[in-house]
Structure formats: C-alpha cells, structure tokens
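A single protein chain has been removed from this complex, and every other one stays in its place.
Note that the chains are named A, B and C in the order they appear, and that numbering of residues resets to 1 at the start of each chain.
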Amino acid sequence: MAINWFKYAAPSSFYGLIGKMIPWFAWSSGILFIIGLYIGFFVAPTDVQQGEAYRIMFIHVPTSILSMFVYLVMAGYAAMGLIFNTRLSSMMASALAPTGALLAFLSLWTGALWGKPMWGAWWVWDARLTSELVLLFLYLGFIALQAAIDDPRRADRASALLAIVGSVNVPIIYFSVKWWNTLHQGSTVKFSGTSMHVAMQQAMYTMLLACWLYVIAVSLIRVRSIILERERNTQWVTDLPEVTK
Amino acid sequence: MLEISNLACSRGDHLLFSELSFTLAAGELLQVEGVNGSGKTSLLRTLCGFMMPAAGEIRWRNQNIRELDEAYYAEMIYLGHLNAIKDELNAVENLRINAGLAGCAVEEKKIIAALRRMGLRGRETLPVKVLSQGQRRRVALARLLFSNAPLWILDEPLTALDVSAVGLMQELIGEHLAHQGMVIYTTHQPLEVAGITTRRLSLS
Amino acid sequence: MNRLSLFGLLGLVIRRDLILAMRRRADVLTTLIFFVMVVSLFPLGVGPEPDMLRKMAAGVVWVAALLASMLSLGRMFSADYLDGTLEQMMLVPQSLSMLVLGKIVAHWMVSGLPLVLMAPVLGLQFDMSAQALWILIAGLLLGTPILSMVGAVGAALTLGLRGGGVLVSLLVLPLCIPVLIFGTGAVDAAITGMSVASHLLLLSALLLLALVFTPWVTAQALRISME
Partner (left out) sequence: MNWGEFFAMNGYALYVWGSYGMALLIFIIEIILVRHRKKLAVQQLRLLRDAGKEE
C-alpha cells in the first residue's frame, strides 16, 4: 500500500484534512437530528405503560451510551499519546473530554426528568444512574487535572495515566454499584420488558447516529483550536490562510 | 564513557538547545557554561533521565540510557540544586539513608569519617535543622565520598560553600578523576583542578 | 560495599518514612483527630436514636476514614519533592516501584492503621454489636491499604500543583467507591445475618489488584510529574 497514513498524523496535514471534514459531519448530524426527532415524535406510537414520557428515551439513551463510549475513546487516545508519544492523539483526548462531560451531564439530567414521572422521584440510587454520576466525576477529574498543569506535555501524560486508571476502574465501579443496589433495594423499578416498536428503534438509532456525528464535529472543531494554541510557534501555523488574511 | 549525540531539549514549547553532541571519557572534567535560562540544569536533568530529550540520544557504555535504566543509575550520582537532606534527621542518618537509596549499605564509621573530612567534626549527630546553608551543602556533598559511581553529575556544587570547602571540592574532584572517574558540572564560580584541563561546553 | 536487595530497599524506605513520621508526630495526630471528630459529629447531625445510629455506623466510619485518608495524601510525596529527596529516589538503581511500595506501606502504617485501631472505640459510640465491630475492623484492615495505594497514584499525579490537596480528592474519591461499598456491605451483611465472606473476599481481590498495579502506576506518575 502506497498510502502514507502517518502523513495525517502530523498536525499540519491533519488540521487541513479535518477542516474539510467538519462541515460534512455537522450537516449530516443536523439532518439526522431532524429525521430522528420526526420519527421519534410523529411516527413512533405512544407507549402503553409510560405514555408520552418514554419519548425522553430518544435523547437519554444516545447521550448515556455516548458518554461511556467517548470516555473509552478518550482513554484510548490518551494511552496512545502516552505510549507512542504522538502529540495529536493527546490533543484529541483533551478535545473529547468536555464533550464527554456534557454528555454525562445530559444523561443525568434527562434521566432525572424521566425518573420523576416513572419512579416518582428525581433521583433514585439505581446502578446505572449512580455509575453515570461517577463517570461524570471521572470526566471532571480528567479536565481539572489537565487545567491544573501548565506544561501541556506533562498535562497530557498525567491525564492520560488518570484516564487509563479510570477506564480500568469503570467496570469495577459499575459492578460494585450494581451489587450494592441489589442488596439495598431488593427489587429495582425496571422499564417495561416488552420489545420496542420498530419506529421506536429507528428513532433511537437515528438519534444515536446524529449525536455521534455531533460529537465528532464538535470535538474536531475543538481539536483544531488546540492545535493552533499548541503549535503557535511553528511556521505552518503562521502561514495558514485564516491567520495571514 | 558518556556519549551525547544531536541532543535537543525543550521546556514547554520553548526549545532550549538542539544539535548538541559531545563525549565524556574516563578521567575527564566537563564544565557546562551558559547564561541563566540557557538550559544548563535541563541538560543535567536530561542526563539523569528525569526529562525526555526532544531529539537525539544519550549513550552510556554504548547503550541508550533509556534501555539501561536502573543499571545506568547504579553508575552515576547526581547532586542537584536541592540538597536532598531531611531537616528532621541528623547528618549521619541522612547519609545512611541516601547511601541506601543509592543502592549500598555503608558502615557508620565510614559516614562519620566522610563528614569529618567535609569539615563537620562535632556536628555529626545534630539535627540538620540547626546547620547553616553551607554546612548542609557539605553534608550533601559528603555523599560523593563513599559513592563508587564513576559518573558524577553536579549542578552548582559550589553554592553556599566557603573558600576552604571549595578547595576541598577541587581536591575531591581531582581524586575522582585520578581514579578514572568523570565529572560533568555547572558553576558560576571558577573551579580549577590541578593537573587537569577543564573542558568547556557552552550553551547559547 | 554490599548492594542492597529489593527487600532491603523496601525495609529501608519503610523505616525511613516511619522515623520521619515519628519526628513529626503532630501531623499523624491531626489526621486521627479529624477522623474521630467527623465520626462524632454525625450523631449530633442526625439525632441520637440508637437504632438509626447502629444502622449507619459502618457507613459513617468508612466515609470518615475515606476523608481522613485524603487529608494525609498530600504528605506522601510533597515533602520529599520540595527538598530534592524525590529526585534522588528516582535514581535508585533497584526498582522505583518497590520504593514507592515502601512509601505506601509506611503511609498506611502512619495514617491508615491508626484509623483501624480507633474504629472499635467509635463503633461503641454508635452502639455496634461485637460481631459487627469485628467485621468492620476486618474490612478496614483490607480496605484502608487500597485507599493508600489508589491515593498514591493521585498524589503522584498532582505533585507540586496549585490546589493539589483538593484536586487529589477529586481524582481519587470516585475511584474509591468500590472499597466503600464492599466495606460497608460486609457490616450490613453481618447485621442482617447474611454471609460476610463474599464481601471480604472481594475486598481482598481489590487489595491484590491494587498491590500488583498501583506501585508501578505511581512510579510512572512520579516520572511524569518530575519532568
């Protein structure tokens, strides 16, 4: 294969490449959001048990899934930066962290708003909800550690180590919380076990894809700013058209 | 033998120096010179493996120090700006622990002899807290006396030392070089060792 | 001169840190007093009904132990960092991980063990039964070393940073949740007459896991922070 993949690992070529890709991600995300919301609100039928409130699912489930997924991706990038000493992957990790934290927050917020009509309380110590809260703490720890260190290289390496330790801990935390929950509550309130209507599934997957593309677009814009901030002393940055004009 | 080839060092996003190459053979004394902020301390810290070089490599006995790791540390001794002595302990305790960390157990007699040679007679068992700056530096320097590491890396060894202590340091370095040792150091004071021509490396 | 073995190094570091701690006894006592105070404040906050106190005793003691161990984490590396000893420690010709393990053990003996020894007295304040007390102590014996180990990673990562003390709690506390759950779970199980073994075994498993990985991770974190 003659393609040189490492060419895109250099910040200068990556910067140009993602500059071209961002609009595609952004627009397809927007269109999918519209389609997903349309199916979710107008096509999908009212749930027998939960009424209209179940429609919160179409935003709650994608943000929950993505908040965990983004943490793993972030830890993966951070580990890559730590092991192979590639600057770009560390920058990707720090670009993903704020978005991940916001997704975790949204997941908690929508979870609470769904829980109130269904369980009668804004917050229950359900295993998934508690784990999500811990995940938010892990994100905040990552961001806080990075913000506290002035030298960007040390910040990258230290937070990478934290992210790796965190991702090893996430399953342990999840299972311990789950176990604790079953011990203390005996029977937790569970969502109806009935299979979802096809339109509900379609709406959820479309929204998941839309959120995913949104995450990619936003974190790519953020990583472009980070590249500019970190590489400000290099020639290629000073020669960029948006800087020279 | 210590070989440095094409070494570059950066602090934050600021490049301190690059393309630095030199070798240090047995019996040689190398003084690193340069204005404040030119990267003297960073160079020494890189030689210790604390900092990763931005480019280039450091070889000890023809092997990269990253690969040698702990085997390299057994053959070098580093003395930084900070004395690495504990206020709560006395000089003997400090040195025994320091020698232990450097990988060897030393008899109490030898430690006391070393302290006396450094001009600290009568202060061996006082808490370091009550010693003056110069005396603390002498305690730190006493480590050199019972180390058998061939490579000495000294960052400003003469700070806070009086004339007699500077003379003593020159003597110590002379002895070390005569035993096929090597010394690399930074200083703002002149340091002359009889019979040895000091090589100079200037960072700009 | 004779070279020091790995365990010789371990012993030396533990001895050194214990001597230093003994010469700064006030620091050790502060942590212990903090622990006792936090636990004693709870009944004042929630009222003196013995039934409720018995029920929450384990949780209160564990949370207080968690907070107290956070308090002492700052001391683990910072003094050595400030006077240059840590630089020399990075240059040990044996293993930095072993040295770190020594520091962790010493830290636990100074800040974790006193909490374990104090726990029975506090348990009596909460009218705990003898059996529950024993389980609480066993849990603390297994759990507090994990707190020291996970805490060491956080302390190493935040070395020399502004506001490091608060930051280290933010990083470490979420990672300590499983220890809290199993530690208090064991006491609950004992009170309700269920099997205690599974909780304690899980705690032991966590201890083993932490023992294998955290010294190495802490050593890496120290190398990153010293750069």
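In this section, a contact is a pair of C-beta atoms (placed from the backbone, for glycine too) under 8 Å apart; a residue touches a chain by one contact, two chains touch by 3 or more.
Everything quoted here is computed from the prediction, not taken from an experiment.
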| item | value |
| --- | --- |
| Neighbouring shown chains of the undisplayed chain, as defined at the top | A |
| Among A:113, A:172 or A:199, the residue in touch with the chain that has been omitted | A:113 |
| Touching the absent chain when the full complex is considered, from A:60, A:87 or A:153 | A:60 |
| Residues belonging to chain A that touch the chain removed from view | 41, 46, 51-53, 55-56, 59-60, 63, 98-99, 102, 105-106, 109-110, 113-114, 116-117, 214, 218, 221-222, 224-225, 228-229, 232, 237-238, 240, 242-244 |
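Following the convention adopted for this analysis, only the chains that are shown with their structure count from here on.
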| item | value |
| --- | --- |
| Farthest chain relative to chain B (centres taken as mean CA coordinates) | A |
| Distance between the centres, which are taken as Cα means, of chain C and chain B, whole angstrom | 36 |
| Rounded Å distance between chain A and chain C, as computed from the means of their C-alpha atoms | 33 |
| Interface hub residues of chain B, defined as touching at least two other chains | none |
| Chain A residues counted as touching two or more neighbouring chains | 151, 153 |
| Interfacial residue positions of chain B with respect to chain C in the complex | 48-52, 70-71, 73-74, 76, 78, 80-89, 93, 97-98, 100-106, 146, 148 |
| Parts of chain A lying in touch with chain C, wherever the complex brings them together | 134, 137-138, 140-141, 144-145, 148-149, 151, 153-154, 157-158, 161-162, 165-166, 168-169, 172-173, 176-177, 179-180, 183 |
| Contacting residues of chain C [partner chain B, same complex] | 1-4, 8-9, 12-13, 16, 19-20, 23-24, 82-85, 87-95, 99, 223, 226-227 |
